[in-house]
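My questions all concern the structure below.
All protein chains of the complex are present and in place, except for one that has been dropped.
For chain A:
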């Protein structure tokens, strides 16, 4: 069966007064129904631009989207706005990072969810809509859903707000859910509940989920597949087990080393990746990561001159964009990952 979402060589360009910025550069992946893809990377890696492209939400006056996105076999790029609108919220729904700012402060949450339902169910009456919304509020674990319906976002706690946001996203039974840092604004305990809710919902409805995060803890909990992005490009891609247990890219090593772990060597220091993500207006030549990479010396000048292609490593769809020779990479990988105890 064809995967529900297929992204092929996606590019998102922004034209600003300072020049052109390629926020997403040649990203490809697929997500099947019932599976979760986590997109990981530091801020500025192009994750959110990718998410907005999946809903066709980029302003055509400011951004150019090229490449191919197919949802259930239908192409999204270049589709007219009216056709995109029918898709948004019905087939593809989105959950945003901060529910307090993503919900309208002046409308009761129930009415905001009802609006999402009625856009795609024009003939639904008032009572039917309300019943459906209350049902969804109940489904996402909001107690007293009938009372919550009439409350405003500021009257709900952060966790309840995000649940309401999820209810809004799920109200039309979408087949694909895009979640952009859905837990970043929440307490750790609430984070876990929200992730559990997403996994439950997925098991029940067979939803495909693209979850965008910078938090590798989240990835460990929910991901089936992982895509590691840096400066708009894919550094590494594979099943969650492959990427988390046998990460191959020095950038992924760096991400893992900068996360505190309960199981690693307690003496090992957290080691942040040196330097900052590059300015997209002035990307380094060669591999975009090389100025921050501590593993360039076995390769030499190629890292600075030639952008590495994404190619298969090992078996089972694990892919990597790095010049490090295989043997050297495996040696260094063992060193880098045992030190921080990546076995999650």
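Convention: a residue touches a chain if its C-beta (ideal position, glycine included) is under 8 Å from a C-beta of that chain, and two chains touch if they have at least 3 such contacts; residues count from 1.
The rule is short, and it goes like this: contacts and distances are computed from a predicted model.
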{"item": "Which of \"Multifunctional fusion protein\", \"ABC transporter permease\", \"Na+/H+ antiporter subunit D\" or \"Alkylation response protein AidB-like acyl-CoA dehydrogenase\" matches, in UniProt, the chain that is not displayed", "value": "\"ABC transporter permease\""}
{"item": "Contact partner of the left-out chain, one of A:35, A:88, A:139 or A:163", "value": "A:88"}
{"item": "Identified contact with the non-displayed chain, of A:21, A:63, A:168 or A:257", "value": "A:168"}
{"item": "Residue, one of A:57, A:203 or A:334, that touches the chain absent here", "value": "A:57"}
{"item": "Positions on chain A contacted by the hidden chain, ascending", "value": "55, 57, 85-90, 93-94, 96, 98, 101-107, 115-116, 119-120, 150-152, 154-155, 157, 168"}
